[in-house]
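Below is one structure, written out as structure tokens; the observations come after it.
Every protein chain but one is kept in place in this view of the complex.
Every chain is named by a letter (A, B and C) in the order it is written, and numbering of its residues begins at 1.
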Amino acid sequence: MTTVRYHSDEPELDDLYEQMSEKDLQPLWAMKGLLTPEPAARTRAHRWSAKQMRALGERAGELVPIDRGGDRRVLACANPGLNGLPYATSTLWAAVQFLGPREMAPAHRHSPSALRFVLEGDSVWTMINGDPLHMAAGDLILTPAWTFHEHHNPSDRGMLWVDVLDLPVVEFLESVFFEEGPSEDVDPKTDPQSASERYYGAPGLIPAGQVEPPAENYSPLLAYRWADTDAALRHQAELTGKTDVSVRFTDPVRGRDVMPTLRCEMRRISAGTETALQRQTGTRVTTVLHGSGRITIGDNEFDIEHGDILAIPSWAWTSVQANPGSENLDLFTTSDAPVLEALKLFREERS
Amino acid sequence: MTTVRYHSDEPELDDLYEQMSEKDLQPLWAMKGLLTPEPAARTRAHRWSAKQMRALGERAGELVPIDRGGDRRVLACANPGLNGLPYATSTLWAAVQFLGPREMAPAHRHSPSALRFVLEGDSVWTMINGDPLHMAAGDLILTPAWTFHEHHNPSDRGMLWVDVLDLPVVEFLESVFFEEGPSEDVDPKTDPQSASERYYGAPGLIPAGQVEPPAENYSPLLAYRWADTDAALRHQAELTGKTDVSVRFTDPVRGRDVMPTLRCEMRRISAGTETALQRQTGTRVTTVLHGSGRITIGDNEFDIEHGDILAIPSWAWTSVQANPGSENLDLFTTSDAPVLEALKLFREERS
Amino acid sequence: MTTVRYHSDEPELDDLYEQMSEKDLQPLWAMKGLLTPEPAARTRAHRWSAKQMRALGERAGELVPIDRGGDRRVLACANPGLNGLPYATSTLWAAVQFLGPREMAPAHRHSPSALRFVLEGDSVWTMINGDPLHMAAGDLILTPAWTFHEHHNPSDRGMLWVDVLDLPVVEFLESVFFEEGPSEDVDPKTDPQSASERYYGAPGLIPAGQVEPPAENYSPLLAYRWADTDAALRHQAELTGKTDVSVRFTDPVRGRDVMPTLRCEMRRISAGTETALQRQTGTRVTTVLHGSGRITIGDNEFDIEHGDILAIPSWAWTSVQANPGSENLDLFTTSDAPVLEALKLFREERS
Partner (left out) sequence: MTTVRYHSDEPELDDLYEQMSEKDLQPLWAMKGLLTPEPAARTRAHRWSAKQMRALGERAGELVPIDRGGDRRVLACANPGLNGLPYATSTLWAAVQFLGPREMAPAHRHSPSALRFVLEGDSVWTMINGDPLHMAAGDLILTPAWTFHEHHNPSDRGMLWVDVLDLPVVEFLESVFFEEGPSEDVDPKTDPQSASERYYGAPGLIPAGQVEPPAENYSPLLAYRWADTDAALRHQAELTGKTDVSVRFTDPVRGRDVMPTLRCEMRRISAGTETALQRQTGTRVTTVLHGSGRITIGDNEFDIEHGDILAIPSWAWTSVQANPGSENLDLFTTSDAPVLEALKLFREERS
């Protein structure tokens, strides 16, 4: 017997349930909570503290060597609502990754899409299909589905960043493919500007004529630099006069989200202000880049500061308060919204 | 402690794992089987026997009254690989529904999309947002996301059909919404042809001018009649000379799948022939409408006959053999392919 | 000197104009009527009388043999506003074509898209890339861009129909390509139902799996039968209770207009009623299939009856009055609306 066996006080019905379970069938009329008036999120609102992650990560750096056996020194955020699964939310993997001085995480590729968001430092390069992308604080680096990627740190300083993947979605859809890189002896390259940026980094300009069209499934622009993001937020705040502004990272050739499953946005909340309430279907992972404050997610409140990672469940009313002072609150958020939009399941409300 | 606690023989590492679990973190380097070379499907290949489902369904008809408390007399297929979840595959709900003489399943609506595929009988009407759709053997009836629907049987004969829903997908995305219908005292309507068919059922013709455009999220044609499907399969077999032909059910206004998450196809395999091997990412539920034969799914083989329901896991090589004799094998298949295509995760191979 | 020479009473300016014309330049400031507040249509509202076209066509049948030299026995509607061009409107070719008993119009193909709308008779087949399509009264037959097509009449009765082409658009865009058919000795085929209809004529059903996907540029359904069109109009009138109903002919695989440049609609105005005023950018050609009445186009009024062809200029207020009696007024209209929509130039107003 492999499925749930329902029970009833009525002997005849109980006997029917017995037979049903033997045949891998279940009675809809006896199920509870299958169709709820509003989403019954398994994801719980949660905060992972930057200080704790850093301390544990550094300890891991001392104890855990990085090599083909271990591959990546990554601490995965495990949401308390997900029964021990190593996922930050029902649909998103989030983690901090540590790369020590002179270390290298070798090449591989997988069908899940990934991104790297850099909290601090500037000593690491990620190579995507052979193109070296420098990683520095505030940068967003894409490692799209099925692209070979490796990280290497030619400096004397260790570095850490945040990884976000759609792994739970791809695993749910029984579509995980994985492949090691072509060689462990790859020659790590460094370059101040990637080919990706030189081809696709000019506003509104794309190669024409004899250059091959970019892959259909993701943005050909693989790095979004903090200087650009910061300027876009500042301009928008000036032009609109608002204290709560956001920019979306997009595929410049098709104007879509950067990858089919992941939406990335940077939000700036002026110091000393509070945002309106908002909620949406699907889940989100937010990382604090600058500033400090307080976030309300449903019935939960969390103090937040640089490096903290937050899980935001579906349909939970959320607002953010930025502490007064000199520094605005800059929040980097990844969501599964492109999935919900594609499937016509996206709903959003603002108070 | 809410997450998994990893262990190590090295005391220092074990101590680190202890601290990590306290902080809801997990070590990627210690995980096994996270990224597999090919999909590690949780869904198992499985067959639910029509004879068994019918016997249990009829027994349920005797024991379980249908009313607001119980709502639907449905036996849900529970895949043995899913730890007791009432889902036929990781992404699809499949079930048989029984409606007795003079019974009625009252109106409700939900964000999951549903369809009804009729195995036999012709005594039931489904009302979709007030439009009565007659259900007869071989027909496909859509009850798209967030449309009010109810079933009623004004005859003296009971009837059963197969339900397929994208409920696992919507539940996974934390997006289940549900609402009871406006009244229990609705006047059930019957009509030989639905408004849906009269507006959208002529080949290549759609209302123009002053008629409201159809809802964006699903096909405005809600019933696909067996006579049409049968003729399309017969024509295709004649025109191509092939012994394995298929038609896809589509939204006639936009040429897409009938609903954003579900693909529906009918396949006809000529009696006495065997198909080539094929596999694809994502999962499928297949129902046998006519004929009998044998299906191979990965390492499993099942004899199949009218009314059997099959679960086909992701990436499993599959082929079908139709028994010799007078009757072709007609298979109705629902898959999550539109989801995988939208997210660029769809892969398919043919031998 | 190849361009216009402007003149001025001021000698210096006149001298400048002289020099400009020598260099193929013109002074914008001296031009009149270049940018008008509303469209200054060159197309004039016009009616071509069925009776006259029929008489002249029959006379042509006596005098003009059909062969490779002459190819098609066609009388082209020449709009009085277009300086002798053989076009019904600025963007549409319209004509009546006559095919005598036992005659055949041999195969060719061209980049302009064409359609045939049948006013009466049922004795002709059009072959499209080898697929024979029977033509009968009320049918719409597509001969899309770059498909080989030929017409043959195996009967003892002559037949006539209306041709509409986007030739003025393709000629304007300097994109006319033309090719003779592969052989004059082609074997004309007749069949009660075309392959096109057997593949794509079932409502909402399209071939799946191993059948080649249809060409991207046009509807794979090439014939729209009067029985279907008539039923769709009747159903819509019943369901809406309106006296002015329309259906659009569409590509059933993509839900777009039948061809990239041409929109086709059939409109039914109940006997004894009058429509509201409407206008739109772009031009239209309307043919009367059944009934009689009166059409108002801007300042013009025309009595209309079976077989009459009308040119409707851009942005002219238009309304139609159906004569009382037993017969509704059925109007078949082809427009360039898909062109205007694609270029974001479509505007429409209703009074």
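As a convention for this text, a contact is a pair of C-beta atoms (placed from the backbone, for glycine too) under 8 Å apart; a residue touches a chain by one contact, two chains touch by 3 or more.
Note that this is a predicted model, so its numbers are computed, not measured.
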Omitted chain's touching partners, listed by label: A, C
Residue among C:80, C:101, C:130 or C:325 that touches the chain left out of view: C:80
Selected residue (touches chain absent from view) among C:27, C:121 or C:298: C:27
Interface residues of chain A (partner: the chain not displayed): 195, 197-211, 219, 221, 224, 228-229, 231-232, 235-236, 238-240, 242, 244-256, 258, 265, 267
Hidden partner chain, residues of chain C it touches: 2-4, 10, 12-13, 16, 19-20, 23-29, 31, 34-43, 46, 48-49, 52-53, 56, 59-60, 63-64, 69-80, 84, 86, 90-91, 95, 108, 110-112, 145, 167, 169-170, 172-179, 216-217, 260-261, 281-283, 313-315, 336, 339-340, 342-345, 347
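Everything below uses one rule, namely that only the chains that are shown with their structure count from here on.
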Graph class of chain-chain contacts, one of line, ring, star, complete, other: line
CA centroid of chain A to CA centroid of chain B, Å: 31
Rounded Å distance between chain B and chain C, as computed from the means of their C-alpha atoms: 44
Interface hub residues of chain A, defined as touching at least two other chains: none
